[in-house]
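Of the protein chains in this complex, one is absent; all others appear in place.
Note that the chains take the letters A and B in the order they are written out, and that residue 1 is the start of every chain.
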Amino acid sequence: MKITKIGDILIYFDEIRVKTLEREVLIDITNEIKKIIRKYDVKEGLCRIYIPHTTAGITINENADPSVIKDISKYLSKLIPKGGGLGYSYKHGEGNSDAHIKCSLTGHSVDILIHEKRLMLGTWQGIMFAEYDGPRNRRVLVQIQGE
Amino acid sequence: MKITKIGDILIYFDEIRVKTLEREVLIDITNEIKKIIRKYDVKEGLCRIYIPHTTAGITINENADPSVIKDISKYLSKLIPKGGGLGYSYKHGEGNSDAHIKCSLTGHSVDILIHEKRLMLGTWQGIMFAEYDGPRNRRVLVQIQGE
Partner (left out) sequence: MKITKIGDILIYFDEIRVKTLEREVLIDITNEIKKIIRKYDVKEGLCRIYIPHTTAGITINENADPSVIKDISKYLSKLIPKGGGLGYSYKHGEGNSDAHIKCSLTGHSVDILIHEKRLMLGTWQGIMFAEYDGPRNRRVLVQIQGE
């Protein structure tokens, strides 16, 4: 247990860019986020990552064996196929309704605690940008709040 | 990159009501949320939206073409049918286990960054109340923290 009193809370706002090369891929951006945390030297607080897109999202998962994020990406594409499925034809005309659905399932933001200057990721956790309708140039918004 | 020093952080707590008219529907509440942000005139911070229900949730997705949120709602109902599926019969007796499952998949809260007085939604993003067991009267809790 740890209590921190914050006299002056600071909010840092930053952004990184991700260029995706495939239609559906999860990309490990943990190191880019760690660089931002180090840059601002936050002791205690929160790192908030937000994806301002509707066909790309963000998720946390294993970054040790790269086959894990491949399995996630591939299985999601079986569950929610690009061309529709389970007797349903998508009404949205751009051919990327599957990407919109996946986004709402995995989410647009993750929050990771900062404690004693460290991003409190678990041993096997990495932060994964989730592209569902690439290749595209994407933005990742980062807000750090703390002291 | 932008650093904001907050002398006195304020927490605003507000609530909006949503009346849903269908069993399964996504409803765009972006304008209601924007009104709240304007009311409190927050420059830098976070808008947190929380749904205090177990058969309704919230998600972010495209609000340009209304067929996108219809596709999401309809496809989720194929994937997780009201009456059960994939050889499994729901044990919960109220006939809405599908709604509970969908809630845990799309989530109960979204956080949107506030930066330079603007809600940092992407160009195509809207905030969607997700009804999975309507019609009902629903509550949407909003907490804004910042300066």
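Just so it is clear, a residue touches a chain if its C-beta (ideal position, glycine included) is under 8 Å from a C-beta of that chain, and two chains touch if they have at least 3 such contacts.
Worth saying up front: this structure is predicted, and the values here are computed from it rather than measured.
K.L.:
So which of A:33, A:56, A:76 or A:142 would be touching the chain we can't see?
P.N.:
A:76
K.L.:
Considering the entire assembly, which residues of subunit A contact the chain that has been omitted?
P.N.:
Touch set of subunit A with respect to the missing chain: 1-7, 9, 44-46, 59-62, 65, 67-68, 70-72, 74-76, 78-79, 105-107, 110-113, 115, 120-125, 146.
K.L.:
Please output the residues of subunit B touching the missing chain, sorted low to high.
P.N.:
8-15, 40, 48, 50-54, 79-80, 84-88, 90-94, 97, 100-101, 103-105, 107-109, 111, 139, 141, 143, 145
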